[in-house]
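Everything on this sheet refers to the single structure shown next.
One chain of protein is taken out of this complex; the other chains stay put.
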Amino acid sequence: MISRWMLRATGLLLLGTSWEVFARLHSAAYLPAPTAVFARLAALLADGTLIADGKTSVAALLEGLALANVLAIVAAVVCRRFYPVWLAFEPVVESVRGLPPLALLPAFLLLFGIGLESELAMILWVAWPPIFVNVMHGVKEVDPRLVEAARSMNASDVKIFRDVIAPSTIPYYIAGLRLAAGASLLVLVAAEMLGASSGIGYFILETSQSFHITDTYAAVALLGVIGITMSVVIDRIAWLCLPWRRVAKYEWE
Amino acid sequence: MKGHLTLRLDGVAKQYALPSGTVEALAPCSFEAYAGEIVAIVGESGAGKSTLLRIAAGLLEPTSGRVGIMNALPGSRGMVFQGYALFPWRHALGNVMFPLEAAGVIKGERVARAREVLAWVGLAGREYAYPGELSGGMCQRVAIARALATDPTLLLLDEPTAALDVRNAAEIGRLMRAVVADGDRTVIIATHDIDRAVALADRVLVLCGRPGSIVSTFVTENMGPAERLADRQAIVAIIESQSRAATIARSA
Partner (left out) sequence: MWHFFSRRVCQATQWVSCAAIIVAVAPATTSPSHAQTLSVVRYGHFRVYDPVYVGLAKGFFRDAGVDLQLTGNFTSGPQELQAAASGDVDAGNVAITGLINAVRAGIPVTGVADSQSEFAAAPLMQWLVLADSPVRSGRELAGKVIATNSLSGSFYYTALRYLRANGLSKSDVRFIVMPMEHQVEALRLRRVDVVGVIDPYSVAALQEGGVRVLFRGADVLGDRQFSLIFFRGALVRDRPDIVKRMLRGYRDSIEYIRAHPAESARLMSSALDLPASVVVHHQFTPSANVRLSDVQFWIDAMRGNGDLSTSDSLSARDVATDVFNLR
């Protein structure tokens, strides 16, 4: 009996095995085998080297995402409520969205200073749009019949917002959160490579420049672990917030 | 057996101002509804049944005319929408509690009342099922329970049996009879199902034309099956002749 987890593991195992075989065959200095990489990762975590950098990166990530969430949700609610605000705001959002964030990194460094401030600014820059756009879309897509039903039951505007619009928007918000999380991790690592003094990105830069290649890959593997963890956490949030989606449609004959 | 007057619509009409011009959705309509009776509004799609119902429910302001309601307190009118309009993120109990929350009822009482109403519509044991887990008939009963939660004197239903099979539709009909059984409540149903309207209602208002107006009223209270059948055929004939006249007028 093949379980779902076994199937999931198969893909990763295949990838890992091919990589291991290739690395051993070629024994290139710049492509260590996964067994070497994970062994090194374990060692770097055990002696605390990567723990401090990992904590710095994760803390910046969570702080940036939290800020982006708050600002994006508030902005979306205000724009949906006050249409003229949205009309004024929309062209700015659309033009800013298309700018490649990494190209703006040097400008951010100079504007916000070296370190956490510019990292948070970069994360805000990439995390804010997907959450904002998705929440806006979600609010727009609320079934008007549900709002009408709520009004027919004499629900106040606040109650309609809290108990009809907000729950209806949650699935859209979670989709935006997934996008925001992925983009944030990417941009954080890049920001840490350029003008930081700690963090996983900084560690990758330091070790790659000094040709400690296995260490570089170990840090990259840690990033992968962080990325997977974020995805799992968001899945869990979705599972908790969307209980009605856990049940299957009942079929009556 | 008719009781006191619960609702009076006096020449209510509805127009919408669109960029292309003014659209008349409903021509001036007048009727009265009394406690203890089921009134059905029948007509073709687009005749304005839903519009008339919404005006009666207080969800739409008429462009002209007046709506007189005997009990204007909040929660005195309950509406069941086409497609149920249940909140998918709330289980059955949560849906039924919604109007009680809006009315400020304290938690313990809300839960008790919601359970009571759900049991009344035959859904005891399904309080924690989400609409996604329930069949169409069950969803409709949750919607009815939700509309009844605040003990309204006027219950309005928009196409309550449209998506249901014969068995479930009949069950809804039985529920409606039970609602008016104590003589204190009025039920108004908008439907295109003439058979069910004639079988169930005490009065059938025929809404015809574009814009729709009440062209005929059939009193079916206390009638036997044969008479109801005759009324049904008459109603169909009216609707069809109106439809032909409209088609001729449009092509002229």
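As written, the chain order gives the labels A and B, with residue 1 at the start of each chain.
The definition used in the following text is that a residue touches a chain if its C-beta (ideal position, glycine included) is under 8 Å from a C-beta of that chain, and two chains touch if they have at least 3 such contacts.
Not measured: the values here are computed from a predicted model.
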item: Interface partners of the hidden chain - shown chains only, full complex considered; value: A
item: Of A:22, A:211 or A:239, the one touching the omitted chain in the full complex; value: A:211
item: Candidates A:35, A:197 or A:231 - the one touching the absent chain; value: A:197
item: Those residues of chain A which, in the complete complex, touch the missing chain; value: 28-30, 106, 109-110, 113-115, 193-197, 202, 205-206, 208-213
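By our rule, only the chains that are shown with their structure count from here on.
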item: Whole-Å gap separating chain A and chain B, where each centre is the average of the chain's CA atoms; value: 48
item: Chain A contact footprint on chain B (complex, rising order); value: 57-59, 74-75, 77-79, 81, 83, 85, 87-91, 98-99, 101-103, 129-137, 146, 150
item: Complex contacts: residues of chain A adjacent to chain B; value: 143, 145-146, 148-156, 159, 163-164, 167-168, 170, 242-245, 247-250, 252
